[in-house]
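Note that this complex is displayed minus one protein chain, with the remaining chains in position.
Here is subunit A:
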Amino acid sequence: MKESVLHKLTILAESAKYDVSCSSSGTIRRNKAGMTGSTSGWGICHSFTEDGRCVSLLKILLTNFCLFDCAYCVNRRSNDIERVAFTPGELAELTIEFYRRNYIEGLFLSSGVIKSPDHTMEKMLRVVKDLRTIHHFNGYIHMKTIPGASQELVHQAGLYADRLSVNLEIPLEQDLKLLAPEKDHQSVYKPMHYIQQGMVQSLEERRKFRSAPRFAPAGQSTQIIVGAAKDNDKDILHLSSALYQRQSMKRVYYSGYIPVNTYDKRLPVVKDSSLKRENRLYQADWLMRFYQFNANEILDDKSPYLDLDMDPKLAWAIRHPERFPVDVNTADYATILRIPGVGVKSAKMIMVARKHGRLNLNGLKKIGVVLKRAQYFITNNELPHYTIHEATPEYVKRVLRDTPSLPSPAEQQLSFGFTD
């Protein structure tokens, strides 16, 4: 490896760091003879940066040259920064050497747009193809699809990568037009659609022939930047919910806007609440994916923002005292899932454990129910009757405000019990 690679790596990692998705979950790939690598199905973090985020993939740009001038991006054309580019060979070698040392689970390849979306895609494809065919690499590859890329190239990418993503970035079309004049939602939704088509087609073919090639087996994901425009949480959650309805959308990532180009007057002055908001959105997203909530239940026109001091599940329960108390020994799974202080795991354990006899408070505690929160929402013969009705919603709100219950995003990446 040449000295210059060190320099490029530093610059291109810097330029890639704001892309939040770094999960390596979703495909299981056993090792094949003569190949390097496997993927486990759940993501493995190999390190944690000083900001507390998991490092799972070598997240890197092929180049930070870019034709476009998106207001929220460090790599925009009008920024005066040093520009460098890897050769596909350099990047493939770097990936394989890092992988062999157990630094990473694979590669997350992204890039600035050079010449044209298709030209860029072709270069990125070279890296991925080299890894799979020359280096016999069998680990995880996530490739970011360039907005505006053609169907043919998206199709090729899907045959080599585990996951594809096209970043939506700005939730509302008119805001995107303002902040990224060269882009529009159409240029994002089109490749998203190609990916979905590719997956459907591959599934059909594989039903006929077991050996038909897999297409993006870990599905697709997207990222939304939160707080760079005037969108509210309700807009964002409804958008995510619509995206999840497409069968191939596995994850929506939320990235609290970090001001990288403060000179641009189109961008807001950032309040330090952006990280908190990002966290709450992940929790709400979690409720939609694992707790059977729909977006309308979490937020509506009356309250378009998530409560920053309270997790959305608790907020929902306090708004709906009529749904409580719940009898943990008789209620169905969906109802038990909605009790604050009860997670997916403990809800499942409650369902099986109560076959052995009535669950008392001690049993609930052993299972991992957080009684401090749950006590106001359940009935049990042992409990003095002091539910949300006697205590009043206002009181419950006051005492439980800001006691964490849902896992933070970093912990979510570590929750092996769930596949995402």
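By definition in this document, contacts are C-beta pairs under 8 Å (C-beta built on N, C-alpha and C of every residue); 3 or more make two chains touch, one makes a residue touch a chain; residues count from 1.
One rule holds for everything that comes next: contacts and distances are computed from a predicted model.
Asks: Name the absent chain by its UniProt protein name; which of "SRPBCC family protein", "DNA metabolism protein", "1,2-phenylacetyl-CoA epoxidase subunit A" or "Twin-arginine translocation pathway signal" is it?
Replies: "DNA metabolism protein"
Asks: With the full complex in mind, choose from A:Asp51, A:Asp80 or A:Glu394 the residue touching the hidden chain.
Replies: A:Asp51
Asks: Looking at A:Glu14, A:Glu182 or A:Asp307, which makes contact with the chain not pictured?
Replies: Considering all chains, including the one not shown, the answer is A:Glu14.
Asks: Among A:Arg30, A:Arg207 or A:Lys265, single out the residue that touches the unshown chain.
Replies: A:Arg30
Asks: Take the complete complex as the reference. Which residues in subunit A touch the chain that isn't displayed?
Replies: 1, 5-6, 9-11, 13-14, 16-18, 30-31, 33-38, 40, 44-55, 58-59, 94, 97-98, 100-103, 136, 258, 275, 349, 352-353, 355-357, 359-360, 362-363, 366-367, 408, 410, 414, 416
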